[in-house]
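Before anything else, here's the structure in question.
With one protein chain withheld, the remaining protein chains of the complex are depicted in position.
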Amino acid sequence: MKTNLDYLSEIHEPERPEIPYTTLNLGPTHPATHGIFQNVLKMDGERIVSGEQTIGYIHRAFEKIAERRPFYQITPLTDRMNYCSAPINNTGWMLTAEKLLKIKVPKRVDYMRVLVMELARITDHIICNSILGVDTGALTGFTYVYQWREFVYEIYEEICGARLTTNMGRIGGFERDFNPIVFEKTKKFLKEFPVIWKQFENLLSRNRIFMDRTIDTGAISVERALNYGFTGPNLRACGIDYDLRTAEPYCSYEDFEFDVPVGTTGDTYDRFVVRNEEIWQSLRIIEQALDKIEKMGPGEFHADNDHYYLPPKQEVYKNMEALIYHFKIIMGEIDAPVGEVYNAVEGANGELGFYLISDGGRTPYRLHFRRPCFIYYQAYPEIVKGQLLSDAIVVMSSLNVIAGELDA
Amino acid sequence: MSEKIKISEAPEGHAGPGFFATSLDSVVGLARKNSIWPLPFATSCCGIEFMSTMSSHYDLARFGSERLSFSPRQADLLMVMGTIAKKMGPVLRQVYEQMAEPKWVIAVGACASSGGIFDTYSVLQGIDRIIPVDVYVPGCPPRPEQIIEGVMRIQDLIGKESVRRRNSKEYQQLMEEYLVK
Amino acid sequence: MRTLTKEQIEQHISDHLGSPLSITEDEYGIFNTTVPLKQLYQLILFLFKDEVLGFQFLTDICAVHYPDNKGNEFAVVYHLQSMQNKTRLRIKIFVPLEKPEVPTLTGIYASANWMERETYDFFGIQFLGHPNLKRILNMDEMSAFPMRKEYPLEDPTREDKADFQFGR
Amino acid sequence: MAIIKLTSRIKVMERKPMSFMERIYLPAVFKGMAITLSHLFKKKTTISYPEQKRPMSDVFRGLHILKRDENGAERCTACGLCALACPAEAITMTAAERKAGEQLLYREEKYAAVYEINMLRCIFCGLCEEACPKAAIFLQNDVMAPPSFERGDFIYGKDRLVEPFPQI
Partner (left out) sequence: MSDWVVKFIFIVVIFALSLFIAMYSTYAERKIAAFLQDRLGPNRAGPFGILQPLADGVKLFFKEEFIPRASDKWLFLMGPGLFICTALMTSAVIPFAPDLMWDGKLISMQATDLNVGILYIFGVVSLGVYGILIGGWASNNKFSLLGAIRAASQNISYELAMGLSIVALIMVTSSLSLKDIVSQQSGWHWNVIYQPLGFLIFIICAFAETNRAPFDLPECETELVGGYHTEYSSMKLGFYLFAEYINMFISSAVLATLYFGGYQFPFISSMDPGIAKTILGAAVMFGKIFFFIFFFMWVRWTLPRFRYDQLMNLGWKILIPLSVINILLTAGFILFKS
């Protein structure tokens, strides 16, 4: 393996002062930067010579806020990180907190979480791939699949009561059991969404215009991708089947049958194809999860833990002990152990890690988010080097950089 | 004008410049309100809900506003969606200044309107600190229904506005307050 | 799951690097070690280059501020990962407030670039040898380091919290 | 380029080279056009919003309401848990003691003399509803906070929050 320094010293690019380069400001408010970040591109005609990024335009100080909030109030914060797939972030944070607090959740909750996480993954990939279509100029496919994203919102709404920033579940489980409508709608989704998704694939995936646009643009080698800390679909497109769901199964992912699609060259088309295939795999997982939950029948939807999980409301109204626990939990006076936890989940964009240090107080002493977008977006100038302006846009949207996650 | 033509008195109630001005105003207002070209200044979560608003289920196009103009020169309505950090403030301001009159601003969502949960050192506590806002839409993010409501409030505003309001003293005073241009 | 034990890593490092390293495993299944500052670069370079260990993936860099820990106010935490061995290793170093200087890892991992810039931005830790150490998320004009414990969270200009609109 | 295999669940997405028919653009173009044309005649999914309303779920988190009990007395006891649970710090309240003769107005001995929610701050996360031990505050599932022109319109006091008296 070559270190970064070895790699950089191998590239010898002669200085060419005789060429008058143009500087182009792509962003902060460019239509193709979904979210806000700036790329200052040095260009020779339409060819990109080098680029430099400025980020932080929506820096919101998540980590600082998290130091002042009790554990359960951090869930709404995580919603706003990767807002395209908020339930994955929610669950990731809850798993971290549960790991620290040593809460054991029942299998059924695990499966329920898998269900919503995979729905979230699908919605995220829908956005990424259809926006890739929009950025290449085909808007119509976007509107077809977006209707199904709306449908997933309806499912979320039945589960937790919100569409996008879900704040789904509590530490220790869900706030309520799944409504029968959830199952009904998920079944409908499983039945009808594949038809539309197939149509979307037909519109783009074997269309030569689209293939020409994406094949061999924005390719990155396995070595460089690892060195740049790529994870998720972008890494898998390069050819490594690193997926936390199989590498370090959490949330009972080991009970599910699914494949990890990998690409071969790591270019834009591979990223597109890998995300497409992940949608099909997610559909498989959802089907199994639904099956498993239905087989278990109505049952537990939270861990049996009075100290961390809010008692049922009816108890609170009547029972003094329940009321005391209720107050304690809401005040954040839970007896969190002292310790350090690193927990990662496979977010839609890659390894979403939570590094939580607790000193036993009501808030985390330090909470650091490992945001996949933040880490891999720094490779962007290297990826687009030597390519055309149009490629730069396509590559950016296929990397799926979410500004909320990037800037935290 | 020939001397033979005698100008009769204007009928009662329609005298003065008011009549023509107002009917012109109402026609232009009607036209303007049905052709709002938004500039989506989408920074975060609310931008995704804006996508929903534009796409098939809600279809902002019904109001004649599906032509997104990413160039500020061509836009009528600046839709600020999502958190505006202090680093972003000057950029937002510049975009506002670049827009051609008449222009309106919607602050969509809690972050843009007031900072929302991000009461932190890096987030601007409401965009009305730097640019004048016409309509606020609460919610985090607002449902597309609420965004559409917001656009309809803007339509109400536009429909009532005089063509010449932008030259009025009050308006210029407002601009001066915000130190625009 | 994990294919390396902590004894194997300790053994391998002391065999090849000469200096002993003590690793503890925490209750959540991650190896922890704290090393002195001057060993850090050498150790990580070895971990990266070694075929057996293969810690070729830098998961994360972050810092923690312990204001009460006099002389060692800052901890810089590195999360390394060996994908082939499915092993994670957390390396910690401590640096004092007066001289928060740490060698950069950008020579080894390209991903370290922004992580270190972020850490600098938040805590003011100087990464020696970093090619472009400047603020990344906050404004360039900012003079303080916001993630230090003494820095206030709230925006001092917020009006609607304490003013007439609310009865506080 | 090498494909690195870490698990047995790998599925390599081989890339088929373009066939002749794909090379000449037109079949794919016509296929795409057939798809879009088929949607021309489909039923439109649009909901004409102000006239038609999209059905919302029973648990949707909309605008807050302060409930009254079955006798029409306010349930809120001004315990302050909702304000504490609010991550946006949008809720403020001032408690007051119930005087004699006000039993019909307030259920508990303490009540909120002032109860204000800043709807521009609120993120509708539902934590206040979850925190309330008296079933006083609820997020309605069919009403959403309306947009407005002035910032001041969004401070919802008790006049707009408390459920109107049940009509008998």
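The chains carry the letters A, B, C and D, assigned in the order they are written, with residues numbered from 1 in each.
Definition applied: contacts are C-beta pairs under 8 Å (C-beta built on N, C-alpha and C of every residue); 3 or more make two chains touch, one makes a residue touch a chain.
Every value quoted in this text rests on a predicted model; they were computed, and no experiment measured them.
S.K.: According to the contact rule at the top, which chains on display are touched by the left-out chain?
M.R.: Result for the missing chain's touching partners among shown chains: A, B, D.
S.K.: Which listed residue, A:186, A:207, A:265 or A:282, touches the chain dropped from view?
M.R.: Reading the full complex, the residue touching the unseen chain is A:207.
S.K.: When the complex is taken as a whole, what residues of chain A touch the one chain not shown?
M.R.: Residues 22, 24, 30-32, 46, 133-140, 143-144, 147, 203-204, 207, 209-210, 212-213, 388-391, 393 of chain A touch the chain absent from view.
S.K.: By the contact definition given up top, give the residues of chain D that touch the hidden chain.
M.R.: 29, 32-33, 35-37, 39-40, 42, 44-46, 48
S.K.: I need the residue numbers on chain B that touch the omitted chain, in ascending order.
M.R.: 27-28, 30-32, 34-35, 55-56, 59, 61-64, 66-71, 73-74, 76, 100-102, 163
Please note the rule applied: only the chains that are shown with their structure count from here on.
S.K.: Can you compute the centre-to-centre distance for chain B and chain D, using the mean CA position of each chain? Integer Å is fine.
M.R.: Spacing between the chain centres: roughly 25 Å.
S.K.: At what distance in angstrom does the C-alpha mean of chain B lie from that of chain A?
M.R.: Each chain's C-alpha centroid was found; their separation is 34 Å.
S.K.: Could you tell me which residues belong to chain A and also touch two or more other chains?
M.R.: Within chain A, residues 56, 59, 61, 64-65, 76-77, 147, 165, 240, 242, 247, 407 contact more than one other chain.
S.K.: Mind pulling the chain C residues that touch 2 or more other chains?
M.R.: 83, 86, 137-139, 146, 151, 153, 160-161
S.K.: Give every residue of chain A touching chain D within the complex, in rising order.
M.R.: Residues of chain A touching chain D: 69, 72-73, 76-77, 140, 144, 147, 154, 157-158, 160-162, 165, 167, 170, 175-176, 179, 181, 199, 202-203, 206-209, 211, 215, 221-222, 238-243, 246-247, 258-266, 269-270, 273-274, 277, 310, 313, 316-317, 323, 326-327, 330-331.
S.K.: Contact residues on chain D for chain B in the complex?
M.R.: Spelled out, the residues of chain D in touch with chain B are 44-50, 53-54, 87-89, 118-125, 144-151, 153-154.
S.K.: Which residues of chain D touch chain A in the complex?
M.R.: Checking each residue of chain D against chain A gives 1-7, 9-15, 18, 22-23, 25, 28-29, 31-32, 35-36, 39, 45, 56-61, 81, 84-85, 87, 123-127, 130-131, 133-135, 139, 141.
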